[in-house]
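Here the complex is missing one protein chain, while the rest keep their positions.
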Amino acid sequence: MSATSDYRRREESITLATESAGQGETHELLTLNIGPHHPATHGVLRLLVTLEGEVVRDIKPIIGYVHTGIEKTCEDKSYWKVIPCVERMDYLSYYFNAMAFCGAVETLLGIEVPPRAQYLRVIHLELNRIMSHLVWLGTSALDLGAMSMFWYCFRERETILDLFEMSSGQRMHTRYFQVGGVMEDIPHGFAEKLAAFVKDMPRRADQYAALLEQNEIVLQRLRNVCPLDEQTLLGLGVTGPLLRAAGNPWDLRKAEPYSSYDHFEFKIPVGTVGDNYDRFRVRHAELYESTKIIDQALQGLPEGPHITLDRKVALPPRHELATSMEALIHHFKLVTEGFRVPPGEVYYAIESPRGELGCFVRADGSAKPARVHMRDPSFVNLQATAPMVKDAYIADLIATLAMLDPILGGIDR
Amino acid sequence: MPDATGLELIAHDLRDADAVSVLGTTFAHGRATVIAEPGRVHGVLERLKDRGYSFLASLHGCDYYPEEPRLGVLYELLDMHEVDRISVKARLHTAGPHIASVVDLWPGANHPEREVYDMFGVFFDGHPDLRRILMPEDYEGFPQRRDFPIGGEPVLFTYNEEHSYGKWQ
Partner (left out) sequence: MEVTRRQIDSPSEFRSRQLKARDMLRGDLENDALEQYVTDAVLTTTLDKAVAWGRSNAIWPATFGLACCAIEMMSIVGARVDIARFGFEAFRASPRQSDLLILSGRVSIKMAPVVRRIYDQMLEPKWAISMGACCSSMGVFNNYALVPSDKFMPIDVHVPGCPPRPEALAHGILKLREKVQGHPPEGWRERYGAVGTEEVVPEEIIPEEIAGA
């Protein structure tokens, strides 16, 4: 009897008030190493987390575990061959990497991209944005514990990869964007398949919303968790959905339109509070907007060449090689040496699914670039982790990392 | 982008504030660059930040070998209200590659400056935690300098298989 009443008394004495520190007790800070091999860190990210109990007091990300020296490799290859190297940086948004580089080189060369190529580029860029957000959604839901989302998102991803395979022959890292346009025109059947996808995608996005957005667990884990205000984000150099979730509608597609983005009508989803839930909703809403852009681009796809007609930069079509001597010479020069770019430096920025992706190219007049640097959005966004997760729980740290959407390939390059 | 005249006006203002800080300007392909003196770059950036270019889009390095001064640190600034970009370039010699850190102006310069240090060997004075970020901590050498060899393993064929790196047995 006394045991149970002791137990009851002890139970009643427990309140949920926070323990106050400094009553003669010492609270030690525990430094925990998360990663680099960890299922929830979205790649090989190592975090040194200083914990007090379960509350994160400080976090130090350690990167470099997938550093591939891509920028150094690019200095060794001709401009044409740099495109596949550069694509493999931010490995979920490969079209964006290629677009930034091709845009930079086109600026240096001063060549015009034909309108059909611009629209095709927009279609592929937005498809890639949807695909990147789908992978983000699937893996983030996996981190939060909602495992079925992974399979649904990857089912959509397979449809998109089928489209990529139709247009370029490869699922990932397609080398479809070339300097001056795109590698090949889209084949027959691509437009129909794309139209079917565009019709289907909003419905699927609604299904994903229905699965997650009203879910009690998702709301509790994401709502009002790790907010960060706009001024801190701007000081840290953060762009993309993270900045838009905090309320700043900065999007390079609207602010500095490139590749005919100003021909399309679309909205920029913007959040209010800047917590994890807003980041989640902003990326989810971007799925709808990207689908709208693809639809408009497909409807208004102009006729014309798919790559610039300047034979000094783009390969001539193969049938011309049998008849024209100049075409043969151009082909030979382009394949062996590549085109030469007059000396200059340029910084070309586009809006990738993670933020501002900028490409700095320095040309010294030869056929190989003298410096290629990608300003990767995840590299800069990662610095926002520390202020975000300060004084939050470890579980919130995992959710915040998921909502941050870092891609280690871009961070480490 | 500020056009060529706008760039000259900005350079004029910067020279008014600090006569030796601006070494020159370049305007090419729609990109305005202010070439700043490495010792005064912090002041130049602070003045540009007050002028409206309050967002640091990128901080990166470039090796201008064989032109001297060899190492360049480039800052890409963005004005979100006017939608304007400007670049600031500071060139350093390999002999004493020290430059002021701008982490106090933009906390987001932390990782990019570490990367420039790691890859080019530029020391940022005033950086809270200047150590290697991409290479292992004890790595020797600055990989992205132009005179650093590209490295790599030889491709194995039958003729050189025996003298290769040796597969794990």
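Going by the order they are written in, the chains are A and B; count residues from 1 in each one.
One rule holds for everything that comes next: contacts are C-beta pairs under 8 Å (C-beta built on N, C-alpha and C of every residue); 3 or more make two chains touch, one makes a residue touch a chain.
Small disclaimer: the values here were computed from a predicted structure and weren't measured.
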Touch criterion as defined above, residue of B:P38, B:G61, B:P107 or B:P143 at the omitted chain: B:P143
Contacts of chain B with the absent chain, listed as residue ranges: 135-136, 143, 148-153, 155-156, 158, 161, 165-169
Those residues of chain A which, in the complete complex, touch the missing chain: 36-39, 43-44, 64-70, 72-73, 84-85, 88, 91-92, 135, 139, 150-151, 154-155, 157-158, 161, 171-173, 408-409, 412
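Heads up, the rule we're going with is that only the chains that are shown with their structure count from here on.
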Of chain B, residues touching chain A in the complex: 28-31, 33, 54-58, 60-63, 74, 76, 80, 83, 85, 87, 106-112, 115, 119, 132-136, 143-144, 146, 148, 150-151
Chain A to chain B touching residues, read off their complex: 63-64, 67, 69, 71-73, 75-76, 107-108, 110, 232, 234-238, 248, 250, 255-256, 344-347, 349, 356, 358, 360, 362, 370-371, 373, 375, 379-380, 382-383, 412-413
